[in-house]
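One structure below.
Of the protein chains in this complex, one is absent; all others appear in place.
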Amino acid sequence: MELIEAILLSVLAASTPLLLAATGELVTERAGVLNLGVEGMMIVGAACGFGGAWLSGSIIVGALCGMLAGILMSLIFALMALGLAVNQVATGLALTIFGIGLSGLIGARFVGEKITPAPHLHVPGLTDIPLVGRILFGQDAFVYLSLVLIVAVWYVLYRTRPGLILRACGDNHISAHALGYPVLRIRTCAVMFGGACAGLAGAYLPLGYTPFFIPGMTAGRGWIALALVVFASWLPGRLVIGAYLFGAVSILQLHAQGAGIGIPSQLMSALPYLATVIVLVLISRARTGGSTAPAALGTVFVPDR
Amino acid sequence: MQLVLEKRAERSATIALVSPLIAIGLTLVTMSILFAILGKNPLSALGVYFIDPLIDGYSLQEIAVKATPLVMIAIGLSLCYLANAWNIGAEGQFLIGAVAGSWLAVKTQGTDAGHWVLPAMLLLGALAGALYALIPAICKVRFGASEILTSLMLVYVADLLLDYLVRGPWRDPKGFNFPTTAEFDPVATVPVLIEGGRLHLGAIIALAVVAAGAVLLGRTINGFEIRVVGAAPRAARFGGFNATRLILLTFAISGALAGLAGIVEVAGPVGHLQPGISPGYGFTAIIVAFLGRLNPIGILVAALFLALTFIGGEQAQIAMKIPLDVTKVFQGILLFYVLACDSLILYRFRLIAASSKVQSGAH
């Protein structure tokens, strides 16, 4: 029982940065914009988040710095891909190269420093309940925030007018424009939200996960977040499941090794990726008429005037 | 007053010509500022980056070596992108090609196999790359699964497969168990063009690929089909073009070229199979494809130019102790400017009054 609780706790922590970054990218893509620069925004968020927390001594300031850095990075993307109608795939990849270099420059003076990680919630009585106590009532703020955020995103997208308009921009920007909605402005907001989430996800790594900064510490998590959005077929509910599934597979393969189950570790490491491909094929196949991708995803829009 | 972007009636030929120059100019200005902030002399720094490699034969050769895989992969990718098929897993196809070709090199090691080995390896590499690229393509046309995602996921799978092979079955028996195959035999090695240098036959192959790409796109029905399907999918359907077949075809070609690049790199500059044979060629090539405006000649120029920044960055580290991160920032900024300036070929800025919704008739 204790082992199960322990595994679930590790899964929650491992999934949180994926969920945060993927939530932002989901909103961005729902508005019709494909930003492949998540990894770049995350790593700059990690460097700035750690720097902010280290200089100020406050985790909250650090998290805000991470978000701000993510937003600034996303604004470069918005300027290019929305303002200048540049191809989004190329811009996103360029953003990642830029971000990796920039985070190295920013983070150079913070390498080797150490901070106190974000505190975990402790509610006397509740946190001590066996099995579920620490899972429900013993996490750090990032974990709760990631869940609140995805619920809020679901609510806004499906239950409010701004959400409807945002999805309309993603599905058919020409009609949305014809109806008088400022497509580019809405998309810019969505991209900035994506940047904030990616920056926060990056900041979580040095603030909550491993309380120090090292160049390249995101180690490809931004790419996994991108995969998750498609894996979830752009639905917030599935995104949560997908993020935890991905986290679970990566943790369980470590546990399987520790328990001495003799499968090549490379095969274990490959499992999450193979699983994504297979699940994607299955869900795409189950739905006649192809995927539920926003119809205008990745396409350039320049309003006629 | 508001600044807005609007589509030009037709491509601006003038801007097409001058935009790279504007972009480079802007990059130089930005980088000079950055160098000044870092306390380096901007003029000498830029000289080390851009001029020194170009006036030195050794560096020129190295630029060509670095550009070779980028050109091969990017040409294939450009066909995909022109046809609106989004293969972003060239890195995985590169690795699989390297693995498949190396299989033959490993199996024939130490035997008296003749000169057929290298051509067979190249063939195997291309074939494996094509087959590996067909997985996302088939998932796309049969099940509607996003090829962007599946091709990306398969990169990691390929990487881990290579890792498994060189740490397990294909490990050099005399290599103290280090994760690498034995050095390939001479018959399994891509010959160098100039004794003592590193420029190899792959550079010639890359040039042939550029020529083939130009012919395919400019002169053949298939090329025409690719461009029509990409530019106007509905019109293409009416025209009787088969979009499904085209996705399979472009994925197969780009996979084959990436696989070929992979085995050429392994049998050429590296000389054996090991983890980390690609410093991200498959992803860098995506940028090369766009920098080259999806045009074969453009891709050649873009790949050479990007290679120049890699070589220049290294020399800047040696000569001026400029950190590698600066080179990455520099590459990012350069890409932003080039892409942004290219946008002005198709679009132009106009200043309009903020509140008035002018209906413009001319379009």
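Quick notes
For reference, chains read A and B in written order, and residue numbers begin at 1 within each chain.
To be clear about the criterion, contacts are C-beta pairs under 8 Å (C-beta built on N, C-alpha and C of every residue); 3 or more make two chains touch, one makes a residue touch a chain.
We take it that contacts and distances are computed from a predicted model.
You can't see one chain of this complex, but its UniProt record names it "BMP family ABC transporter substrate-binding protein", from the set "NAD(P)/FAD-dependent oxidoreductase", "BMP family ABC transporter substrate-binding protein", "Fe-S cluster assembly ATPase SufC" or "Phosphate transport system permease protein". Within the set B:S278, B:N295, B:T309 or B:S343, the residue that contacts the chain not displayed is B:S278.
Contact with the undisplayed chain is limited, among B:E6, B:D185 or B:E314, to B:E314.
For the chain left out of this panel, the touching residue among A:I165, A:I214 or A:I278 is A:I214. Interface residues of chain B with the unshown chain, by the touch rule above, are 52, 55-58, 60-62, 64-66, 160, 163-164, 167-169, 171, 176-180, 183, 193-194, 196-199, 203-204, 207, 265, 269-272, 274-279, 310-311, 314-315, 317-319, 321, 323-325. Annotation for chain A: contacts to the undisplayed chain at residues 2-3, 6-7, 10, 14, 17, 104, 111-112, 114, 117, 205, 209-212, 214-217, 219, 221, 250-251, 254-255, 257-260, 262, 264-266, 269.
The definition used in the following text is that only the chains that are shown with their structure count from here on.
Against chain A, in their complex, chain B makes its touches with residues 4-7, 86, 88, 135, 139, 143-146, 148-150, 152-154, 156-157, 160-161, 163-164, 167-168, 283, 286-287, 290-291, 323-333, 335-336, 339-340, 342-344, 346-347, 352, 357-360, 363.
Put simply, chain A touches chain B in their complex at residues 34, 36, 76, 80, 83-87, 89-91, 93-95, 97-102, 104-105, 108, 215, 223, 226-227, 230-231, 264, 266-267, 269-270, 273-274, 276-277, 280-281, 284-285, 287, 289-291, 293, 298, 302-305.
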